[in-house]
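Only one protein chain is missing; all other protein chains are in place.
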Amino acid sequence: MKLIFEKSSAGHGTDYLPKCDVEPYSFPAELCREHPLVLPETEEAAVSRHYTELARQVYGVNDGFYPLGSCTMKYNPKINEELAGLEGFAEIHPLQPVETVQGCLETMYTAQQYFCEITGMDGMSLQPAAGAQGEFAGLLMIKAYHLSRGDMKRIKIIIPDSAHGTNPASCAMAGFEVVNIKSNAKGCVDMKTLKNLADDTVAGMMLTNPNTVGIFEENILEITQIIHNAGGLLYYDGANLNAIAGVVRPGDMGFDVIHLNLHKTFSAPHGGGGPGAGPVGCKEPLLPFLPAPVVKAASEGFDWAEPSQSVGRIKMFYGHFPVIVKALTYVLTLGAEGIREMSETAVLNANYLKNLLKECFDTAYEGYCMHEFVLTLEKLKKEKGVSALDIAKALLDEHMHPPTMYFPLIVSEALMLEPTETESKTDIEEAAKKLTAVYRKAKEQPEMFHDLPLTTPVCRPDEAVAARNPVLRYFSRIER
Amino acid sequence: MKNELLFTKSHEWILFSDATTAKVGITDHAQHALGDLVYVGLPQAGTAVEKRQSIVELESVKAASEVFSPVTGEISRVNEELTDNPERINESPYESWIVEIGGITDREEMMSTEEYEAFCAEEE
Partner (left out) sequence: MAGYVPHSAEERQEMLKAIGISSVDELYSAVPQSVKLKNLHLPDGMAEMEVKKRMKQLAEKNTVFSSVFRGAGVYHHYIPSIVKAIIAKEEFLTAYTPYQPEISQGLLQGIFEFQTMICELTGMETANASVYDGACAAAEAVAMCCDAKRNKALVSETVHPMTLETIRTYCKGSGVELVTVKTKNGITDLAAMEETLSGEYGCVYIQQPNYFGMIEPTQEIGKMAKKTDTKYIMGIHPISCVLLKSPGECGADIAVGEGQPLGLPMAFGGALLGFMACSKQMTRKLPGRIVGLTADAAGKRAFVLTMQAREQHIRREKASSNICSNQAHNALAASVYLSAMGIKGLRSAAEQCVSKAHYAARQIGKVNGFSLVYPGEFFNEFLTYCPTDTGVLIKALKKRGILGGYPVEDKILWCVTECNTKKEIDLLADTIKEVCGK
């Protein structure tokens, strides 16, 4: 496909603005840009065709099964876009007088309330732009909490070695020392090791439950108690909330701070990599530390409030408002029962798929899974030289988006699958057939697997060359 | 593996040319684990280093790692060729020295070739 720059033709373009109806003003020469600025010269029809061509080489969950473990690629309801695009939401300036944005504030307040109810928290800030930002905010809150009590030596955060990379990265950004705790043979937190680690230098622990291998930490009440007894706080990574929403609440399990991923659990679309939203919530003792501002109910209507010891602002304005609209729409649609049904079906679907695959594939852990499960291709790699990557690439020829590869790090040759609740029984059976067929072929004809896929526009782009000699932009023929 | 080479537990090799000068690189085990190297973050010549201090950043397509100095001394030379051709380390890990350290005053515990081979076998 040509780049839009390569489709540029001198003199082409479309006029979208009327002529200026006031006297023109020019800056003095010394302030003016001298370097050329090259943008494509393309008329609207060419622009439209270009992006349509690009869209043809993109695969979304609207196209088919997308079992990316840890991403919750569920169906994105069409009502979301329609409502987020309403003039009354889209054409609102964030700094309008408060009485002219009561609709926005009520939307955010209602969302805050509903998210608190679902997670068992006492307050929420909808400001964080993504899960990783929610983590950063939550960790700053934990830090501020301990410092406010004169507790200066709590510099560590305990994180399971199965955790998503953002967890330790967020800790480092917040100025904490990361203590990795090894997962036991069941993929869960090792209780003995935890007891040894939990002392008065520990600010807290970051966990997701179910964990990243799709297993519910059955010792969760003991885990949270151990940390609390040692004076630490518990942080819940909400990435896996789709397994338990409506069934059990992080707050009731002992978590003090949480973040949600609205683009995962709450059906907001992923957009090719963002924007998402990662609201951060907490229990009462941490309310003063929430990022500012939050929405409060005022004597008449709604208004902004600044938590008294806020960790500060982590971005401009109030958060990804259109994403919040989509998430609220979703909660209103599902209601209490629907949320429970969502989670239960996500878990049912995962176990159904896992069951269909058990003949061929090795699962990393025994027993029922939650909303996702991990396969290990270690045996296939050893016996036939076919890796998780090779299997994933083969699936592309089957017009199926591969599962998550090589995560979590604690499983060798991992493939993690999360079907979500919106896949039908038939969809799951189809997927299982494809996966099984690919596996069988790998055993019979392993040699051909290193050159797959065959039917996609490109095959195995050279990532080493891309990283060694990075070419990160296009240069038009007119050199500066 | 050459016999004069000594090894560390973090998979560096070190080759002394005299009592206070040595070249440092990473072993075949290390380059294999990293995969295709794409970037080597070399230190500046003249930098003082302590044993066990991180001195070089390595990046591959799928991983990032550090090279730890096995000795205390001063970086006398760096292998500039690796800036444009980091893949040399993958191709010939024992020929591709990364830094040369001079003025060596202290060293960490090191293993012989046999000890290192046994160590690697045990790690698996």
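A and B are the chain letters, set down in written order, and residue numbers restart from 1 in every chain.
The criterion applied here is as follows: contacts are C-beta pairs under 8 Å (C-beta built on N, C-alpha and C of every residue); 3 or more make two chains touch, one makes a residue touch a chain.
Please read these numbers as outputs of a predicted model, since none were measured by experiment.
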item: Chains still shown that are in contact with the chain withheld from the display; value: A, B
item: Candidate in contact with the missing chain, chosen from A:104, A:181 or A:194; value: A:104
item: Residue among A:191, A:247 or A:297 touching the omitted chain; value: A:247
item: Residue touching the undisplayed chain, where the options are A:112, A:125, A:166 or A:240; value: A:166
item: Residues of subunit B (touch criterion as defined above) contacting the omitted chain; value: 38-39, 41, 59-64
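Quick note on the criterion: only the chains that are shown with their structure count from here on.
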item: Separation of mean Cα positions, subunit B and subunit A [Å, integer]; value: 37
item: Of subunit A, residues touching subunit B in the complex; value: 406, 463-464, 467-468
item: Complex interface listing, subunit B residues touching subunit A; value: 36-39, 59-62, 86-87
